[in-house]
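As you look at this complex, bear in mind that one protein chain is not there, while each of the others sits in place.
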Amino acid sequence: MHIRVQQNAFDYGEECARFAAGRTDTGAVVTFCGIVRAPENAVLYRMEIEHYPGMTERALAQIAQSAIQRWDLHDCLIIHRYGPLTAGAQIMMVATASRHRADAFAAADFLMDYLKSRAPFWKKEITDQGTNWVAAKDTDEAALKRW
Amino acid sequence: MHIRVQQNAFDYGEECARFAAGRTDTGAVVTFCGIVRAPENAVLYRMEIEHYPGMTERALAQIAQSAIQRWDLHDCLIIHRYGPLTAGAQIMMVATASRHRADAFAAADFLMDYLKSRAPFWKKEITDQGTNWVAAKDTDEAALKRW
Amino acid sequence: MNLEILYFAWLRERIGHPKESVETDAETVGALIRELRAREDRYALAFSDLDAVRVAVDQELCDLDTPLEGAREVAFFPPMTGG
Partner (left out) sequence: MNLEILYFAWLRERIGHPKESVETDAETVGALIRELRAREDRYALAFSDLDAVRVAVDQELCDLDTPLEGAREVAFFPPMTGG
């Protein structure tokens, strides 16, 4: 289990390569990468991601631990950035490895649902239309009920 | 939509990096990598993947097209190898890009289910216990009913 | 009891600072919020809609009924938007 919370960019390709390398028991690797998307009908100058140092690492570790308990995972990685980002920047990634594909897919999907609504990050969009905090979506909260 | 059927190795990390790069409308990228796993209780000397040249490319394109019709995808990649492989080798990968994560996850999961049971590949395991063709699993056929 | 109180995102902006030390006898998170609200308008405004406020006590998510006995750090923030 690897958890990293950082301001710096990460190299998605290199992380994927390293995560998948040297495995012989693993049959399936799933990765997810979240990218800063411009809001509809506005020009995004930047997105600022605030987080709660200390609690963030703890919450991510708890979420990863839940995934490990629920599925047969060989490994699990979460990287999440904070600070100012521009459109197209890679915000975060998760990766899961398992014997069979169903576990890797379900665990990655689960990690993303919990990261969305249970990890202490907040996003502020600074656009040509003004500044606003991204609101949590009801659908994100509802997604947790799937698990 | 990118489909590649090849004997040579591909670079999973580089493919992930290239697939995720330069996107600003895309919020979510999901990738899957399939790895040759040793069978339980046997030493795998090699796995030989046979395929049906011509039909393979056609079947993969049809499966990708179905995914594009069903979900809001910005892009979709399938790479599948054939020929002799050893344990730990990366057999194949898929990648999907979409605005929201639910589409990218569902489409990647769908592609894998269809690749498993509807793309003309066959796997032969050559182990210290003998040689055998990997049998299709009932659970793989059943997985198609999810969609 | 002395508590370190943290605010994040628009709660931090409305209240005007990211953290403060508070001396309180509040027994629960709900009681603490009532005390904070009574302080000044900006607190009353920040805590006007509790459906939009989440709370962590010592870095664990909790709710308004959570007791504060033994707590050192209480954080208030809007619903999280990670990922």
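A, B and C label the chains in the order they appear, each numbered from 1.
In the analysis below, a residue touches a chain if its C-beta (ideal position, glycine included) is under 8 Å from a C-beta of that chain, and two chains touch if they have at least 3 such contacts.
Quick caveat: nothing in here was measured; it's all calculated off a predicted structure.
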Chain not shown, its touching partners among those shown: B
Among B:Arg18, B:His100 or B:Arg118, residue touching the chain not depicted: B:Arg118
Contact footprint on chain B, counting only the chain that is left out: 34, 50, 52, 54-55, 58-59, 80, 91-92, 112, 115-124, 133-136, 140-141
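Going forward, only the chains that are shown with their structure count from here on.
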Shared chain contacts [chain B and chain C, defined touch]: A
Chain B-chain C separation of Cα centroids, rounded to whole Å: 48
CA centroid of chain A to CA centroid of chain B, Å: 23
Interface hub residues of chain A, defined as touching at least two other chains: 34, 112
Junction residues of chain C - those touching two or more other chains: 83
